[in-house]
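Each remark here refers to the structure printed beneath this line.
With one protein chain removed, the remaining protein chains of the complex are shown where they sit.
Then we have subunit A:
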Amino acid sequence: MAMASQLLLLPNLRFHSNSQSAPRVISNPICRPLKLSKFQKRYKQSLRDSRVLAFYGRKTPPYKLDALEPYMSQRTLEVHWGKHHQEYVDGLNKQLENSPLYGHTLEELVKVTYNNGNPMPEFNNAAQLWNHDFFWESMQPDGGKSPWGGVLQQIEKDFGSLEKFRDEFVEAALSLFGSGWVWLVLKTKEKKFAVMKTSNAVNPLVGGEIPIIGLDMWEHAYYLDYKDDREKYVMTFLNHLVSWHTVALRMIRAEAFVNLGEPKIPVA
């Protein structure tokens, strides 16, 4: 449980620098008087000309950029993480500079900006930022193979067999029109696993489900390595990239929110 909290429960709220030390106060980059709300005026007065702003940052993949070779090339990770993911961060921070959306954790921000199906302009950046953080952690070097223990039990219970889950996952990925994501989610109401596909930046958080695995089906995720062969990309993800360790940790955390009942412990 402690390990799970280390990985996931810390909100993605960082100050605008990569330093490990205490947050440093940055001066207002826009050197003109802003229209501030009463709360902000009061807060500003206590800080002279500078204010502490909470920006969002992206997570670094928990492995070196060349660690997923040959299944996902270093070049793909350099461009995908280095360029696209960073663009989402920069775009979001820029949008939030003069915005009333303030003080949310990233997950909260995603749900708030989704606005129940009428997304605000910040939604795309916020959601893609969260999605990609989730994606890097869903993979590991020397991944794939099979789940085991509780995860395998749950998959077999909800899909029938591991093969059926894989088929459903691949089918969802291939039948997605346009850009989107494919997820293995734990449905909070039905209390079972399900495969879900979403368009563009939408993720299961907006529907209140708990995502367990996320796979980026935007073309930028696979085009450099697999060109148009989406099936090969998805199969490679399932066979060689997906991190069942992370899945297990996410399940441990999810069980704090969803009662999955007693595990079936085989009696000797």
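As a working rule, a residue touches a chain if its C-beta (ideal position, glycine included) is under 8 Å from a C-beta of that chain, and two chains touch if they have at least 3 such contacts; residues count from 1.
Note that in this section contacts and distances are computed from a predicted model.
Think of the chain that is not pictured: of "Superoxide dismutase", "Propionyl-CoA carboxylase alpha chain, mitochondrial", "Protein fuzzy homolog isoform X2" or "V-type proton ATPase subunit", UniProt labels it "Superoxide dismutase". Only one of the listed residues, A:Q40, A:S73, A:Q95 or A:S179, touches the absent chain: A:S179. Within the full complex, the residue among A:K164, A:K191, A:H220 or A:H245 touching the omitted chain is A:H220.
The omitted chain makes contact with subunit A at the following residues, 78-79, 82-83, 124, 177-180, 199-201, 218-220, 223-224, 227-228.
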